[in-house]
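Shown below is the structure under consideration.
A single protein chain has been removed from this complex, and every other one stays in its place.
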Amino acid sequence: MDFLQDPLKIAADWLLGIFTGWGMPEIAAQVLIGFLGVLILLSALMVLDIFLVWVERKVVSRFQDRIGPNRVGPFGLIQPLADIIKLLIKEDTTPEGADRVVYNIAPLLSMMSVLILWAIVPLAPTMLGVDLNVGALYLIAAGAIGTLSIIMAGWASNNKYALIGAFRQVAVMVSFEIPMLTVLLIPTIFAGSMGMSAITQNQDIWYVWITPLGALIFLIAAIAELGRAPFDMGEAESELVSGYNIEYSGMKFGMFYAGELLHAFTFGGFWAILFFGGYRFFGLEQVSAFLAVAVVVFKAMIGYWIIMWIKYTLLRIRIDHMLAFNWKFLTPLAFVLLMVTALLNALLADAASWFYISIMFLSNVLLGWISLEVARVYSRRQREKVEGPKVVEVAHH
Amino acid sequence: MRAGGFVATEILIWLIPLPPALAFFLIVLFTNKNKTLSHTIAVGAALLSWLGSMIVFVRALSIEHLGEHPFESSINWLPTGDTWFRIGVLVDPLTAVTLFFVAWTVLMIFIYSVGYHNFGQPEGDHDHKGLPPHGATVEDHGHKHAHAVPSVEPMYSRFFAFIGLFAFGMYVLVVSDNLLTLFVGWEIMGLCSYLLIGFWYAKESARDAAVKAFLTTRVGDVFMLLGIVYLYSVTGTLSFREIFAEDVLHTLATVPSSFLGFSAAGLIGLLLFMGTIGKSAQFPLHVWLPDAMEGPTPVSAMIHAATMVSAGVYAVIRMFPLISLDEKTMAIVAFIGAFTALFAATIAVAQNDIKRVLAYSTISQLGYMIAALGIGAYVAAAFHLITHAFFKALLFLGSGSVIHGMEHGVLHTGNHHVDPQNMFNMGGLRNKMPITFWTFLIGGFALSGFPLVTAGFWSKDEILADAFGHGHWWVFGTLAIAAFLTAFYTMRQITLTFLGEPRTKEAEHAQETPWTMTLPLVVLSVFAIGFGWFGIPEHFPALGGLFPNWIHDFVGGTLTEHPEAVEFNWIPLLTSLVVALGGLFFGWAIYRNVQTPAEDKLQIPILKNKYYFDEAYDFLFVKPAYWLAETFIYKWMDKRVIDGFLHIFDPLTNGLGAFIRNYFDLPVINRFFGDGSADVTYWFGGKLRVVQTGRIQQYLMFALVVFIVVGAALYFFVFAV
Amino acid sequence: MVPLSWYLILAAALFSVGLFGALSRRNAVAILLGIELMLNAVNINLAAFWRYGNVTNMAGQVFAIIVFAVAAAEVAVGLALVISVYRQRNTVIADDIDMMKF
Partner (left out) sequence: MTAEQIIFLLVAFFTLGSGFMVVTTRNLIHAALWLIATLFGVAVIFALLDAGFLAVVQVVVYIGAIAILFIFAVMLTRKDMRDQGPQMNRNWWFGALISVLTFGGLYFLLQGWNGLSKTAADIPSGFDAVGELGNALVSPNAYVLPFEVASVLLVAALVGAVYVAFNWK
């Protein structure tokens, strides 16, 4: 086995040889190696996270026509490290009347809910934590832990703003889980498996071409899950000061913040895996596992960038509008899309692939157009109910 | 599974009937307020079915020996004890060609209906639901005066929903692989024809016609259902392919029935044929079909040409292997067919209503097919079925176009007493409505069997040749006379309607109809001419062999034994040439100068009144039924006997009741049991109600205590012992 | 290997704990919490019998899924009732909601 192809296995075998050479029982050695692997992955992610802080700040400054961090290090690259030092040495306050244990567990859970997602991310054909056969559900399950952390933070802070922020954020997350889970079933249908690696390997054609609407719904639901603008209900700094994390200071706040950034990046990665072929890029992944990792990170970066783009461009939506948008538009649309996709997939089982792809694509476009039309007509009716029928100015002559 | 293209043919066949049914539900449930959407959905559905049918047809063509290896697919449907009743779809050559003509005619009729109901015109002044559109007054700003235009049908969406359901029934009937689903489609069409004939339900005549059609066809259907049940009880299956297996047919032919010495096959065939008598309007159940002209014209085309009556003939062709097992049944079939052909043709010559002529002509032509079946020429019958569907649909749609043109005239003059359907009010329309005229002429010539160029000639000629070749002299003679009459009344119709000079002001102001109506006419007239070339006999002088006799080769492959082509003979050919040309000539020559009904020599009362069949049925069935219900059952049985009997019981039961009440009910039941048990219950309730604390957890605890105690007791004293 | 009995005893214990909660807590929401524990105990049993019986027969897992559905339905309706009662009577103490008595 070539090192370039499967570095993990070779490294693991090498370590196993060393450990057993020390007289360690084989099973213990394997557990230790597993822990080491997890440690390396998590450390890499944390480092990436630090880098993401810089990316985020740079990008937002470009969007706002500023320069961004540029003092510490070249291009301000060291700035995040300075931030971390600041966060670490800040006073660690706990509000009066707070539920101490819960208050302290919440940021840990928040970070954890993101990190455990990486267990199922296929970085390369041979680099994969667990090839879970219920990967798509696992994605949602990890999100559930994130939800939990937010409500714990909001409640334990003993602060009205925090509680309201947590309530709103949780309502949004619980609601948008449904369209997300529904569209997750679409790649599942195509790949015949919920496993992330099976989904990646089946993407001879990127699924975004077969189900562009599904990719779009997933993106919207993912942004809502993240609680980023335009769905930043939990924070809503102009209304709630800072939302559920208002009472947190120092590194505890830092964990929420880093968790959110990494979460955004992770969802960019899942978007890439589910709809944009993951590590696959014209056979590049066959050359070397490192190239494959580079490809998937690159695609995740693009997804992350799009999420940032949306965040810094759009305005916040009112909470009731957002929930109505989910329950009355996105969820039904996702259900219809799932049914249409499943039906077409069964009907076109024997079809030529070009025909299959074009019909799938067209059906998605058609469905999107129809739903937009329905929404348009509905909203016009609503408006007319409030404002009365629109008076059209007639030109006199 | 033989897959071809992107959807397997078998799945496609399952899907063919669905769009019209879907259209029906969509229109009824959702879009009935929106006329554009309704007709778009209906026509779109017809188009989808048409597309599916064409794909299936083309794929069927590419398969050799389709008759032995048809497309078929079936699923378990009803559990019947140990086995399943399976339903499914089947496309063999007969189905394929039937699908072909059904899909074309249905699509054309759907498109035509859009134009026929004048979509896009304003709501009429006095239009209301259940009546034909009355016409609307429009202010013409250019000429500063108001004028009348045809108005839109008030129940536009409803119409498209119904014909959608109708098309669904027909497709189900055609693709089904067993008698049961065939019967289901058959009955759906029965229902739809009732709904559509009575579409203008505010007209009493339409209501009566709907009821008449429904009841008359029901008589045939009951016998057909009996036949199906009998067949199932003998063979244990209703699937065509299983029934037509060698040994099953042999069993059917040899098992005797207890009826007049028929074999089981003969009796079943006869019963099934009775269904066809009703559905295809054969003597003596033909009476409903002319009255069915009360419906809108596209319905007439749908029922009397493309689908419903064809379904009857289709069913007989479908069951031909079974029916042909018994000589006697075949003789009856041949007799009924030939008799109907002649009998209806004689009535047709005396009718003045443009649609009624066509209605009797349909009965007559169906008689032709039935007669052909009776003498065993099922390929010829199928051929004539197809060509007839095309040119009769064409004729009906053309007549609708004529009526529409005349209605334009009526609206123009404002004289609503002029009947736009009476041929004596027409004349000279060839200049006003040229497309309608030429297409109608093509259809009429095809119906008459105009030699060599029209499809009708080839199919009719084949029937005559078959009858002659197999020595059925009297059938041959009858059909030849009927053919002469057919040509005669067709030419009479064309002459009165289109030739000569306009006889009324209304006819002068008639105008051509919109493209949605004329386009189907043109398309159908192409088939009315062209389809005959697929069935030219091989030994025909000069033309024979130019084209392969495709119909014979393809449809003939439906049965396992391939039918022999009859030897060519000059006598039937000359006969059909003479009767067709002669009939056309006499029709033209006699009616060239006829201006009013009084000048028409053929307005004989007995023909005018259709041999008094309606009156006879009224006397034989309707009056006795009324008498039985009113006089016998109500006045005599009910009033006298039963009531009288009951009046004797009255004092007796009263006395008994009073006795029981006073001496048993009041003292024993009420005082003792009633009040006593109530007291006891009250007392117990008062004692026990303290248990009910309203606290749910206490209830749960009580329940669990009882559960544990009883469970332990059971365990130790019952199971452990 | 873990014998089947361990799972069953764990399930029985969890069930009893849940039963205690359902019988003894005053707060209606807490009663529902106890019922959730009981349902989970049932699910452990179902999954254990699936694993220790014939693995190809999915009955155990299927009914565990159905228990999930029932639990979700129960919580939805139960909590809705609790909230409704709270709106009407301003209490969620089960013993105080005792109008349905003689």
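By letter and in written order, the chains are A, B and C; residue numbering begins at 1 in each of them.
To be clear about the criterion, a residue touches a chain if its C-beta (ideal position, glycine included) is under 8 Å from a C-beta of that chain, and two chains touch if they have at least 3 such contacts.
A quick note: this is a predicted structure, and the numbers were derived from the prediction, not measured.
Taking the complete complex into account, residues 695, 697-698, 701, 704-705, 708, 711-712, 715 of chain B touch the chain not shown. Interface residues of chain C facing the missing partner chain: 1-10, 12-21, 23-27, 29-30, 32-34, 36-37, 40, 43-44, 47-48, 50-52, 55-56, 58-59, 61-66, 68-77, 79-84, 86-87, 90, 92, 94-95.
Contact between chain A and the unshown chain involves residues 27, 99, 102, 132-134, 137-138, 140-141, 143-145, 147-148, 151-152, 155, 158, 163, 167, 170, 174, 177, 181, 194.
Going forward, only the chains that are shown with their structure count from here on.
For chain B in complex with chain C, the residues that touch the partner chain are 689-690, 692-697, 700-701, 704.
Within the complex formed with chain B, the residues of chain C that make contact are 19, 22-24, 31, 94-95, 97-102.
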